[in-house]
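Note that one protein chain is taken out, while the other chains of the complex remain in position.
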Amino acid sequence: MISIEDVSFGYSGEHGTLHDVTLKIRDGECILLCGESGCGKTTVTKLMNGLVPHFTDGCALEGRVSAEGLAVAETELYELAKRVGSVFQNPKSQFFNLDSDSELAFGLENQGAAPDFIRTRLKETVRNLRMEALQGRSIFSMSGGEKQMLAFASVYAMDPAVFVLDEPTANLDEDAVKRLREQLRFLKRQGHTVVIAEHRLWFLDGLIDRAVFLKNGRIERSFSGGEFFSLPERERIDMGLRALTPPDGALPPALPCGAARGLSVEGLACGFGKGEPVLRALSFSAIPGEILAVSGKNGIGKTTLTRCLCGLMRERAGTVRLNGRRLNRKQRAKAAFCVMQDVNHQLFSDSVFGECLLAAPGCTDERVKEVLNRFDLLPFQEKHPMALSGGQKQRLAIATAVLSGKELLIFDEPTSGLDYAHMMEVSSVVRRLADEGRVVLIVTHDREFLRCACDRELELREEGL
Amino acid sequence: MSMQKHLRIDPRTGLLLLVMSNIIAFTQNSFSVETGWILFLCLLAAFCGCGRAAARWLLAFCLLLGLQYYVFPVSAKIIATSFSIFANYTRRMFPCLIVGMLMVKKTPLRDLIVGLRKWHFPQKLIVAVSVTLRYFPAIREEAGYIRDAMKLRKIHGLQKVECLVIPLMISATGTAEELAAAAVTRGIENPAPKTSVVELRLTAADGACILAGVLFTAASCLIR
Partner (left out) sequence: MASNNLNRGLTGKDLITVGIFSALYFVINFIFMLLGGLHPLIWILMPGFIALFSGIPFMLMCAKVQKPWAVLLMGIITGLIYFVTGQFTVVILVTFVISCALAELARAVTKYGSFQGNTAAFVLFSLGMTGSPLPLWLMRDSFLSQISSQGIPADYLETLKAVSSPAMLIVLFAAPVVGAIFGAYITRGMFKKHFVKAGIV
């Protein structure tokens, strides 16, 4: 049982992250917290797992929160951790050990549980969550989905009564999302209480008992699971929520190789070192004005293709042509740009304006301002790139590519963890880039985005195409 | 698993061998003790499954000796004076390097941690060290992404250093925050004595290694 009574909350320096939030969650209930980015749903999860107020310096908290009979504000985090388990958004920053077995035992070892008990519990965990394949692995050989599953399992091993998940699917592909769905279903059957804050919603159909919709730090509406998933499309969009049904339907396939304009890839093979090629005999075209989605399972070679097309990696065989001209690796690095999944890695300057000049040293100030204006970044030109929001950073990276005259733009998972409004924003930006005559490729496993933003789809499968 | 066929030494034995290698490096004066100790460690490495590496260490040691006895005395003064002391130091460090390599290759991080815990190293130090070791691969991964991004952006010269370092540092602060949130919600601050699934046991082999180490150390101190 979790009870939040009349809670108002603000982080340091700002006010009003939450207003008068009251929420009671019964034992064994499965609750969805939804709403736009910044609506306060993550903060609500922190009220329950104690990160607010224990882990947040200088915050202002009013009201009372209790979880499993413990008053959160007065309980040490390590006591709370035994009853309330937390899974976070970023699979990369949730583990402490270099191998999966140590990671699973981590929570119980911290509690000082008896080694025999830990061993029994770990066996149970592996069996119940069907994660035999993850035993004895090095963390760095694991995909994002596998890491997230491990994070989930290591919380499960501690056997908390309550599970709090904050955007657990932000970095997961569809298969991993489905696996998470099965695991949540299992938790419910075992009688655990589950609280999940999410943007992606369709996979929770039939799973949640209640959906709580937050807006500007207030609980606006509350639905039963059935009511929520039968919301009319219109209302759903007005609320700024992403699709409630699994996105399906296919796009037309990618054009065959040989397009005179745009990108034409013929018989491409790539691989690392002396190993087996990751890609072989891949052929397709992408023409200006159209947006080509690149999809496929994790580990199928999407990243390898991106790196090869951007000239970060040599091809083993095949040709890459842009507007009919064959490009070698170095020429590709000049003509192509990749907006990375973690855009923080590709912004270097101390101001937005400086970032643009760094990308295109010969550019006039007017031209830079024009481009910044087009991407709604002009008001922030003096700001440090790292002080921008995620979406702004993404647009800044695009602006640098446009300024340096890149013709081929590749986006690597541009919508991971985005809400409906931001997803639509990315979609309109890429559409504009295509309309201006650039060749745009989008690597994504977000099928909802793929359906709404792309024109054709290149699905990578085993054995090339 | 081929690991099972090889000898496994306890991390605590490894640490003791390191300490003794240090004492021997500072005290030894006898050529036979020195070579004996190195031969012993190479043999140990070979039993632990690092046969090739052990052979390489032996070869390197012979080369170094050749350099010191036959090359330096007859080479140009600038070379001999520059590298004599250096070569001597490297030679003294050989046992440490061999044990160090063995630790890096054959000791899982968690075993080392359990070993340190058994010796009552402060828990706070252990937490911090394990985070450090866990973060090394992450630095490599991130530096790779940042270098890729720089290649797409024509960044040259000294600018490269700044462009590599700043994102690394900024991302480190972010990771520290996220990792800490995950850590405290899994009870890392729990004052209860930590337990471990791994149980370390000193075997006869460990005893033999320690005994050999003690004998060599004593010999090194006594033989002048």
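The first chain written gets the first letter, and so on, giving A and B; residue counts start at 1 in each chain.
One rule holds for everything that comes next: a residue touches a chain if its C-beta (ideal position, glycine included) is under 8 Å from a C-beta of that chain, and two chains touch if they have at least 3 such contacts.
Quick caveat, the model's predicted, so the values are computed rather than measured.
Taking every chain of the complex into account, the absent chain touches A, B. Check B:L7, B:L43, B:V127 or B:I155 against the missing chain and you find that the one touching it is B:V127. Only one residue from B:I38, B:V184, B:V197 or B:I210 touches the chain missing from this view: B:V184.
In the full complex, the hidden chain is touched by chain B at residues 15, 18-19, 21-22, 25-26, 29, 68-69, 72-73, 77, 80-86, 88-89, 92-93, 95-101, 103-104, 112, 124-125, 127-136, 139, 162, 165-166, 168-170, 172-173, 175-177, 179-180, 183-184, 188-189.
Taking the complete complex into account, residues 53-55, 57-59, 350-351, 383-387 of chain A touch the chain not shown.
FYI, only the chains that are shown with their structure count from here on.
Centre-to-centre separation between chain A and chain B, using Cα means, comes to 37 Å.
Touching chain A in their complex are the following residues of chain B: 108-110, 130-131, 133-134, 137-138, 141-142, 145-146, 148-155, 162-163, 166-167, 170-171, 174-175, 178-197, 199. By the touch criterion given at the top, residues 49-51, 54-55, 76-78, 80-82, 84-86, 88, 90, 92-99, 101-102, 105-115, 118-119, 122, 140, 151, 154-155, 158, 307, 310-312, 333, 336-338, 340, 342, 344-348, 358-359, 386, 400, 404 of chain A touch chain B in their complex.
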